[in-house]
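Note that this complex is displayed minus one protein chain, with the remaining chains in position.
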Amino acid sequence: MKNNSLPTDVEPAKTDPRIKLITAKIKKENYKPDALIEILHTAQNAYGYLPMNVLKFITKALHLPPSRVYSTVTFYHFFSLKSKGEHTCLVCTGTACYVKGAQLILNEIEKQFSLKPGQVSADNKLGVSVARCIGACGLAPAVVLDEEVHAKVSSEEIVNSINAKIAV
Amino acid sequence: MSKKKIATVWLGGCSGCHMSLLDIDERILDVAKLADIVKCPIVDGKELPEVDIVLVEGSVTSDEHLREILHIRKQAKALVALGDCAVTSNITGMRNYFDLKEVFDTAYVNAVSNDKEGSVPDHPELLKLRDKVVPLQEVVKVDFVIPGCPPDADTIFYVLFEFLNDRIPNLSEVKKLRYG
Amino acid sequence: MPKISVTIDDKKLDVDVGKTILEVCKENGIEILTMCHLKGLTDVGACRLCLVEIEGVNKLLSACTTKIAANMIIRTKTEKIKRYQRITSELFFAERNHVCSVCVANGKCDLQKLGYKTEMNHIRYPYLFPECNVDTSHPWYVLDHNRCIMCTRCVRACGEVEGAHNWNVMNRGYQVRIISDFDTPWGESVTCTSCGKCVHACPTGAIWPKAIVQGQLEKKPEIIGELVEKRKMNL
Partner (left out) sequence: MNRQDLQTIIYAEKAKEQNNKYKHKLCVCCGAGCISSGSEEVLKKLQEEVVTRGLESEVEVIATGCMGPCNQGPLIKFLPEYTIYQKVDCSNIKDIIQRQLIEKKPIEDLLLFADSRPKPFIDAQEDPYYKKQMKIALKNCGHINPERIEDYLVHDGYQALDKVLFQMSPEEVIAEIKQSRMRGRGGAGYPTGLKWESVYKYVSPQKYVICNGDEGDPGAFMDRSVLEGNPHRVLEGMSIAAYAVGATKGFAYIRGEYPLAIKRFELAIKQAKKLGVLGNNILGTEFSFDVEVRIGAGAFVCGEETALIASIEGKRGTPRPRPPFPAESGLWGKPTLINNVETFAGISPIINNGGEWYSDIGTPKSAGTKVFALAGKINYSGLIEVPMGTTLREIVFDIGGGIQGGGEFKAAQTGGPSGGCIPAEHLDVKMDYESLTSLGSIMGSGGLIVMDQSSDMVDVARYFMEFCMDESCGKCVPCRVGTKMMHDLLQKICEEKGTRIDLERLEELAVYVRECSLCGLGSSAPNPLLSTLRHFRHEYENRILE
């Protein structure tokens, strides 16, 4: 390949604990190609996203065509090819949350941090995303800030919580 | 039977459809027997009177085109979209993938042929381009379409002749449907 | 081979079991419009042009993936089906940037022919005008996403016949795109064998050889089916 000089093409270090984790998972799944999604889950959890070199590592290990892996990764919303930011703010836009003003929260976040869903701030501190439904409909509107569910939130509350997070 | 009135109009297109219209050659005499051509880019005539049939070449690319096509619609009994640009926006629509500003900058600022002072011309007399180019049916009711880039002369003549004889043409039936 | 009797468009036919409705129709000279079907490749039922009405079945079924069964009463050219075929054809045109007049496949394009067959004189839906790239990195061939209709014939020809798996589909919904390897430029693909099967399989001007000028494109999609047949014979 031409762009071997790109950092994404550097093979991940075998000593990286995250690569060890992925290798263990691949072994556990017996190098079965149909375990691809399970292995991608492991990688996504370990890295927070799927770096290209890790993807290539998995492709090689499972002896899969690159296009097959890439097509699968891009199909599922869970997998991301870009870093999602140190702190993540996930706004639920399920029907119940939508009816109760999820859009207002998104508008306020965009106003305060100039970030639209799917974007990460320039300093990589904050990433904003939306979920189709986190299943906490009784608590609408809900926002997940770094794994922590904030229920029945107002836009001011969530902006304050985000500010507290990224200030650290 | 009184003679019908025909007009042809050239909006956002390359005039290729009008060239094709000229290619009906001597058959223009058959048309002339049945109708008067009252306005056409190739004949003189400043105003568009009320007409029976108007052939419109090109798509709606500017505010002026929009004003014109709305006026045409009022004046014409039957509005025929002539050629791919009028029907599908075709090549004129190829700028729709970009922002209008990008299009201007590419043409007037960043083009190789421009000198350093290249700037987007801005004069009140100039046309104001619309953000997106649209085919005729997006803005007015179109009574008949002749796709093709350009449609061939035979097709144009066939459609005109049918209309002038108060028949509704059918391109599929006579295998004259063609794009590109 | 055992025979079963079926009725297609009011014609009584005795046909072999185990065939798809599409195969039976073709053998009996009944035209069915298709786009994603190509002899020699697995049928996926994606273009929805070959939908037929079957008596007693409350939904339309794709002829390419439905096996014929005894006593089926099939209709292939009802007003409803014709109407739907025209809409499908319009959606194909509106989805990407099909500018026939400047397309290499002009006059040789299956999509154009589809438009004529469905009597599509104009497109009633607003064009989407998506931003599409043209990949010219391969020394011999070009991939033009503007003309792609996502029939995936190239994907299947490459995977099933050539076995290279260079092509696949990325993303989902209206954002799907044909990709080579990791969405890398085709010329940099590590899997492509430059065999050219995808070029022949492509029904439009989305994949074409560089050494041609407009209107001179000659594709032979039937070679895919012939190749598969020959391989079967050799086995």
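As written, the chains take the letters A, B and C, and residue 1 is the first residue of each chain.
The working rule: contacts are C-beta pairs under 8 Å (C-beta built on N, C-alpha and C of every residue); 3 or more make two chains touch, one makes a residue touch a chain.
Just so we're clear, the structure is a prediction, and the values are computed from it rather than from any experiment.
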| item | value |
| --- | --- |
| Displayed chains contacting the withheld chain | A, C |
| Option from C:A94, C:C132, C:C195 or C:I223 whose C-beta touches the chain left out | C:A94 |
| Touching residues on chain C - with respect to the absent chain | 44-48, 51, 59-62, 65-67, 80, 83-84, 87-88, 91-92, 94-95, 124-126, 128, 149-150, 169, 171-176 |
| Touch list for chain A against the chain that is not drawn | 32-38, 40-41, 68, 71-72, 75-79, 93-96, 98-100, 131-140, 142, 149-152 |
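Criterion: only the chains that are shown with their structure count from here on.
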| item | value |
| --- | --- |
| Distance between chain centroids, defined by C-alpha means - chain A, chain C (Å) | 35 |
| Separation of mean Cα positions, chain C and chain B [Å, integer] | 34 |
| For chain C, residues contacting two or more additional chains | none |
| Per-residue overlap in chain A, given as positions that touch at least 2 other chains | none |
| Touch list for chain C against partner chain A, complex | 159, 164-172, 179-184, 188, 190-191 |
| Contact footprint of chain B on chain C as seen in their complex | 93, 97, 99-103, 106-107, 112, 115-116, 119, 121-124, 126-127, 129-132 |
| Complex contact set, residues of chain B against chain C | 81, 84, 87-91, 93-94, 96-97, 132, 134-135, 137-138, 142, 145, 147, 149, 171-172, 177-180 |
